[in-house]
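See below for the structure under consideration.
Partial complex: the chains shown occupy the same locations as in the complete assembly.
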Amino acid sequence: MAGNSFGNLFKLSTFGESHGVAIGGVLDGCPSGIEIDFEAIQTELNRRKPGQSAIVTQRKEPDTVEFYSGIFEGKTTGTPIGFAIHNTNQKSHDYTHIKDSYRPSHADYVYDQKYGFRDYRGGGRSSARETASRVVAGAIAKQFLSKMKINAYVSQVGNMKMETPYQELDFSLIESNAVRCPDPEMAAKMEGYIKEIKKQGDTIGGVISCVIQNVPIGLGEPAFDKLHAELGKAMLSINAVKGFEYGSGFAGVTMKGSEHNDQFNQDGTTKTNYSGGIQGGISNGMDIYFSVAFKPVATIIQPYQTIDKDGNFVQTKGKGRHDPCVVPRAVPIVEAMAALVMADFSLLNRTIKANS
Amino acid sequence: MAGNSFGNLFKLSTFGESHGVAIGGVLDGCPSGIEIDFEAIQTELNRRKPGQSAIVTQRKEPDTVEFYSGIFEGKTTGTPIGFAIHNTNQKSHDYTHIKDSYRPSHADYVYDQKYGFRDYRGGGRSSARETASRVVAGAIAKQFLSKMKINAYVSQVGNMKMETPYQELDFSLIESNAVRCPDPEMAAKMEGYIKEIKKQGDTIGGVISCVIQNVPIGLGEPAFDKLHAELGKAMLSINAVKGFEYGSGFAGVTMKGSEHNDQFNQDGTTKTNYSGGIQGGISNGMDIYFSVAFKPVATIIQPYQTIDKDGNFVQTKGKGRHDPCVVPRAVPIVEAMAALVMADFSLLNRTIKANS
Amino acid sequence: MAGNSFGNLFKLSTFGESHGVAIGGVLDGCPSGIEIDFEAIQTELNRRKPGQSAIVTQRKEPDTVEFYSGIFEGKTTGTPIGFAIHNTNQKSHDYTHIKDSYRPSHADYVYDQKYGFRDYRGGGRSSARETASRVVAGAIAKQFLSKMKINAYVSQVGNMKMETPYQELDFSLIESNAVRCPDPEMAAKMEGYIKEIKKQGDTIGGVISCVIQNVPIGLGEPAFDKLHAELGKAMLSINAVKGFEYGSGFAGVTMKGSEHNDQFNQDGTTKTNYSGGIQGGISNGMDIYFSVAFKPVATIIQPYQTIDKDGNFVQTKGKGRHDPCVVPRAVPIVEAMAALVMADFSLLNRTIKANS
């Protein structure tokens, strides 16, 4: 209700501020009997964590997750999985520049208006640090969904857009570069561009594309909880996201029905896949693919004017070590949220028929 | 859970198939004391209903709503509002062509796979007819939110895209033409184009843009239930929608942070509004604006090949009277879903502070 | 949220006031493929309806249910089942005596305080008429749960308490008398007593006991949503209920652990069943049994003093035809609510294990 939970049956509740004692969550409804690969979870966290390459923030956070419950002798027990990631550097910062003033295009102002005051340290609850908890739960969801393959990658940075259709990409190259773009040439260009932007103390937006393969037919619910509607909500709930499209997306509006309709093969697969693997909100067994637009990070290392609590103009400047472009680190977050959606609908789909 | 409810506090549950006895819903959590303007509700239904102009389907459905409960002496009582719209022509059709075969890019195939069988008449539950119930509830939400102004309009049909920023549009012109585009010249072109497409027995996609004004600061929840995430889900839950973007949207990815950041005025408003009225998932008092992409309608009046239940190819053809372009009729649906989201978050926001 | 829905996966939302146009509901999440026995549904409604015998209210309401959706060719489709029962006599009454004054131990006063005003006709939403919708949904739940046997019966009226343990009762006798007590001798005494009470213009309380047999092991969730906690909530949500106990109940507090513990047989069944078929909130396969206490109906046909809206004392008297004792008609309601709980947990239990 207060917005800190996601999912119905496979349900994650998160807590934690950027510079509080710890962030973490409770994953409730995770089925019993999943053998947990703890290393795989930490690997996902490492893909998200700061300091992993030259084009991301150079902050140091080990992001080590501790599990408190719900796993026994290496397997999930069916009871809630409580976990926490302690914030190691929560007292080391100087927040004078944000305590009493509002950073443009950040949530500082609206938090004060909504709640009456805010934990201003590092953005508090509005910090993308919260997404580390999502990555933990998403990694468990992936293990539950072991047959599905969920691959996200950076397909655009600023104006640099990779036009290759996903079918022609080698997903094993995603992790071969710091940008997480499976086209090494394009990746090199993007990386150079991000470094340039960083030098300017500026930031740039980007797009992450995601492909889900080996999806069973029937996931998703007809009216409000269409599979793509939940995927869309999941993605739009990630910090800095401004748009979501799946299948033919915005480009599909210029097509005619006679072109856009996906003709059937005899086995129920389709010759084309403008539908993006989803018909009427329900998976049809074809690949699901979608794209997520991220705005440029709001924190820039340039002087700017803003207002304080009393409405006075103040002169300030972004401090600290921030991401010049958020998309390389957001790839595992997109995958995690996709996995949470797919796990939730997988469980729900078990309840659809009278005899099953 | 099964996807037929929307909202947390201001909650709509819908029921009904295209050609069953009736469609309808229960609106639960609607506050007491709203004076209901029944004519305004019917006006919204009329904006959605078939047969209203030459560029929409020529089916005849009066779409008259009956209220069963929750309104007494013209005012909402705070108890659930049950309502129904009887289907007047549920027995008159011939469905031989869809009973045993699967229309491409429709939900026929996935329904059979998911549920074991389906009500095939007119698409059953997967028909956009279900959205009439949303329009009823949305019309009540609008009356609850009387101070907010929610205006949607058609901004693109096929390749015809209106580039005028919404600030320069006269929303009172939206209803002046059959397309629901507030630029009369563009509207005329779009209308001509849709007629041409119709003549071809084909269909075309489009974009609806929506602007919400006079929004109080503070609506939306920080983590998963960000205001734009719920708006996105709401829009993506409408039949035929393929994409959603708000504020700078997909175009924002090419911008730098130094350009994209919305600088504050002293009163907390911002000089630009790339944020689209939402910061960190919470409304900041500026106009909210977003766009919704609709694919071309799947039903075309051309011969096509498809498969039957046994995987045999069959030759068939769309029958009946269908929309060549869905966006003119979808405008009130977009507004209705936006109103439901805003009403829900308005109620939720009353619970945020200890003393209020 | 606003209290008009019950269940998570097998979910009923109800609407309707005693003397509005119609009452009804939406049953969402009912699995597809259940062959519906419409007569059995009406039979359950008839067990609840007024005028069925000399010891219940003599009001005439046919209580005929119309189904609007979710059932096709005699089977549930997996989509929401919308239904309504039209109120046939909603305009015929005179409510002068309750419009402006508050009946003692009714909800009139608190409704006015909570909502600002109320639909005063026949109690509006607070009338037990709402439970007819529960009976419809419960009858469908019973058909889904066809292997479980759910039998409720009257075990106490005023001081007349049947001490026979349920194992010695013949449930086929429940419907053999107007009281719905399976002990014919006791039933005759209870009936005589209720008639005497009725003659006095007074009312009397009672207890309904319920037994659920053939329950699979494993239904119910460990912490907050224990099987008996949901059963308790379900029963306490029925009008006029003041208490709930299961298994050894309140009498169990006087027992020692050494007596109360249910020793196992080798097949996992237990020698005694003080647990009432539930251990740690989860069904253990033994019979579930519980009791529900109903207060005397508040409407009495005797003169009494009360207050009006302005706090003046007024002299008034119950009018119309009311139940002298609510338990005979409440038997099908208890069964219906029990069926809803068992259906919900049955579906939920399909989602518990990783591989199933």
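Letters A, B and C name the chains as they come in the text, with residue numbers starting at 1 for each one.
The rule we apply is simple: contacts are C-beta pairs under 8 Å (C-beta built on N, C-alpha and C of every residue); 3 or more make two chains touch, one makes a residue touch a chain.
Predicted model only: the values in this text are computed from it and were never measured.
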item	value
Overall copies of the shared sequence [whole complex; 3 in view]	4
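By definition in this document, only the chains that are shown with their structure count from here on.
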item	value
Target subunit C, source subunit A, minimum contact steps	1
Intercentroid distance (Cα basis), subunit C paired with subunit A, Å	46
Euclidean distance of C-alpha centroids - subunit B vs subunit C, Å	39
Separation of subunit A from subunit B, taking each centre as the mean of its C-alpha atoms, in whole Å	26
Subunit C, residues touching no fewer than two other chains	1, 9, 29, 32-33, 78-79
Subunit A to subunit C touching residues, read off their complex	1, 9, 29, 31-34, 76, 78-79, 144, 222, 347-348, 350-356
Of subunit A, residues touching subunit B in the complex	1-6, 8-9, 14, 102, 104-107, 109-111, 113-116, 125-126, 130, 156-159, 197, 200, 202-207, 217-218, 220-226, 228-230, 232-234, 236-237, 239, 242-250, 252-268, 270, 274-276, 279-284, 293-300, 302, 304-307, 311-313, 348-349, 352-353
Residue ranges of subunit C in contact with subunit B within the complex	1-2, 4-5, 8-9, 11, 13-17, 20-26, 28-29, 32-33, 66-70, 72, 75, 77-82, 84, 114-119, 124-125
